[in-house]
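Structure record follows, encoded as structure tokens.
Omission of a single protein chain aside, the complex is shown with its protein chains in their original locations.
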Amino acid sequence: MTLRRTSGRVAANVLVWGYAAMILLPTLWVLSNAFKYKIDIITGATLSPVTWSNFEQLLFSRQSQFLWNLLNSAFVAVSSTAIVIVIATMAAFTLGRLRVPGWVRWPILGWALLFQMLPTLTFVGSWYVMWSAIGLHGTYISVILTHVVHNLPMGLFLMLSFMSALPHEIFQAARMDGCSNSQMFWRVAFPLVRGGMIAATALIFIFSWSDFAIALTLTSPATMTAPVAIATFAQEYDIRYGEMAAGTLLSIVPALILILVGQRFIVRGLLAGAVK
Amino acid sequence: MKRTAFSIATGLLALAVVMPAHAKDQPDITMAINQSPWLNSFVAMVDLYEEETGNVVNLDVNPFGGLLEKIRNSVRGSEGTYDLVNINSLWLSEIYSGGFLAPLGEVQEGYTLQDGVLSYGATTNWDAAVGSFSPDGALMGVPVNGNVQVLYYNQAIYDELGLSIPDTWDDLYANAKKIEEAKGIYGFVPRAARDSIVYNITPYIFSHDAAFFRVTGPGQAAIGLNTTEGLAALKTYLKISGEDVAPPNPGAIAQGELIQLLSTGKAAQAIAVIAAWGALENPNESRVVGQMSASLIPAGPGGTHASSAGHWVAGIPKNVSAERQRAALAFLDWFQSQALQVKYVEAGGVPVRGDLAETGLGANNSYRFLGAYSANAANAVMGLPFAAAAEASDAMALHFNRAVIGEESPEVALNAAAEVLAGILERNGFTVTRQPDL
Partner (left out) sequence: MNTMIKPGVVIRRNKRWLVLSLAPVAVFFLVLSGFPVLNLLGLSFFDVEWREGAAEFNYIGLENYHRLFLEETIYWAGVRNTLVFAVTVVTCQMVLGFSMALAVKRAGSVGRTILTGIFLLPIVIPPIVIGTMWRLVMGREFGLANTLLRWFGLNEVDWLGNPDIALASVMFVDIWHWTPFVFLLMLAGLESLDEEVLDAARLDVTGFWQEVRHIVLPLMLPTILITVIFRVILSFKVFDEVYLLTSGGPGTATEVVNFSIYRTFFRQDQVGYGSAMSVVTLFAIALTIILARGVLARRRNAEEAE
């Protein structure tokens, strides 16, 4: 029994760390391109002279504004994710836990799924026309709100699944205690579903952070986000691997920090809620 | 990447300090352009223009993969964002035929290109009645980057093996064979991936006196692909892409792989765009600096030479004010002169004139590509001169690519490519004369 358990644990460890290596090895190899000359990158040289020229090109060349692109990305992703999570969580609670007439429920869920299934690429032209018509093309508002509607179906369905996974008895008990809908949301559902919220927040943040198609069409040079800037390195005649890797390195770090700090922030809120 | 409000402001400030000598006489204009290896040379020209005239050209620099969409969005609106749009050769017919651009002869009465500027197979002019490019059509724009395909070869290896520049496709194959046998590297690299094979095969087709189709009159087209000449062209392409001289699985080789093979010295000859020259001569990107040369693409059995146009043309949209249209044309007119094109080349650009080899540049070893460039540019053709060029290219590419990877015989591939092309032409309002199946 003990032996089996130990060998099982060893096997699990091998599996997990093997998988971690599968992720780390190519990632680090490619990110190390940020410090190489292109000739060393395309020949796959392992030991090669180190250069900062890619970062210089990325950050300090006259036409570059990569740090500004990163700030734009952070602003757009944080704002749109916050809006999605707030409205999706409330709606998911109502749809998943309260009695809602069918003519309200099914159009919302059906539309969300339909909208999610159609390719984003085919919508961006329409969005451009709409935002231009009211003079908001190229502003943060246009990108943020479009990201909200684009990621809303996923936010809604994820939160719905977490809401429906909560045990039925808790809500029954709360109802017996005379809780109103809003009280049930804030006191019962919200604290219990925060684990799911963290995951949904992280995913929606990532989708907004790495979006290319919407940001390309709706941003102007002043509001351009990091993925659009990084895409300029995939050029018609050649791919600037070095600058691309440098840009990726600089965009991964803030994204990971925001996700991990955000998690801690939400977890602390969770503990605070539990103490209450 | 692009010039921010920031750098524009500092730029203006610098201008105000350095040169009140020239009065600014035009409103500021904005140009949509793509990030590219030649962007810096173009920026240098814009800087020079601003310095000389005091007028301002702002550049909105976009990823290559997003520029067409930005252009469409702007030119289709009631009021455009851009006063100048940089159009890739593959998009020209769509933008011209859509009626989005102001013919330059209307912006300024009777305007024509300066003498010596190349038109790359009349692609600067569009004949709306015929639905195709034509020297008789209205002038729609000015080329800003003259990218065409040339034959690259490794001069060092040529010297070592005593090879001479190939005149015909057979010579090219013979050279490739000798290189492969003597050096153990690839003698030739085709660019046969699906998204680029039509562009790459165009010189083969036209040098064999075949064509995808020919415009025979207003709304009239004759297919010229599934003919004996077309078959000979495709067979030549397949022979020189064979495993005995070219890399295995050439059906996946796109521009990136091609340049990589040349720049690492793994391959000695290829037909590729002149815009790759800079990368091959940059010590940070290439192991063959100083070894490469360019030449005229080989001729077919009838002695015909051909190259394919991959240039960029700047056009002026209709939906901006007449004042700004004139400002845009003022910049384009300034850009064309021989003296400035010399500066463009010195800054690393691909010129749009065919007469630069005769200037001092021709003798300079750094610009040894200029002669070959001019010769090929004079033969440049636009393989698919009608509005649905992109659709036709994608549809035919599948069959050429399948022929390369052996999924279709050359005859089957040509018949199928001709048939889809005929269908697309008909859907676009042409009356089509077909060829009997091979």
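Letters A and B name the chains as they come in the text, with residue numbers starting at 1 for each one.
Convention: a contact is a pair of C-beta atoms (placed from the backbone, for glycine too) under 8 Å apart; a residue touches a chain by one contact, two chains touch by 3 or more.
Keep in mind it's a predicted model, so treat the numbers as computed, not measured.
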Full-complex contact with the absent chain, from A:59, A:100 or A:222: A:100
Contact residue for the chain not shown (choose from A:10, A:67 or A:114): A:114
Candidates B:60, B:94 or B:127 - the one touching the absent chain: B:94
Touch residues of chain B, complete complex, unshown partner: 68-69, 72, 75-76, 94, 97-100, 193-195, 247-249, 251-254, 256-257, 260-261, 264, 266, 318-319, 388, 390-391, 394-395, 398, 401-402, 404-405, 407, 423
For chain A, the residues touching the chain missing from this view: 8, 12, 15-16, 19-20, 22-27, 29-30, 33, 41-44, 87-88, 90-91, 93-95, 98, 100, 104, 108, 111-112, 114-123, 125-127, 130, 145-146, 148-149, 152, 154, 156-158, 160-162, 164-167, 175-178, 180-182, 185, 192-193, 195-196, 198-200, 202-203, 206, 209-210, 212, 226-227, 230-231, 234, 239, 241, 244-245, 248, 251-252, 255-256, 259-260
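Here is the rule we use: only the chains that are shown with their structure count from here on.
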Centre distance in Å when chain A and chain B are each reduced to the mean of their C-alpha atoms: 39
Chain B - residues contacting chain A, complex: 1-7, 34-37, 43, 59-66, 69-70, 72-73, 77, 88, 255-256, 259-260, 263-264, 273, 275-276, 279, 283-287
Chain B-touching residues of chain A, taken from the complex the two chains share: 37-39, 42-43, 53, 62-66, 68-69, 124-125, 128-129, 132, 216-217, 220-222, 224, 228-229, 231-239
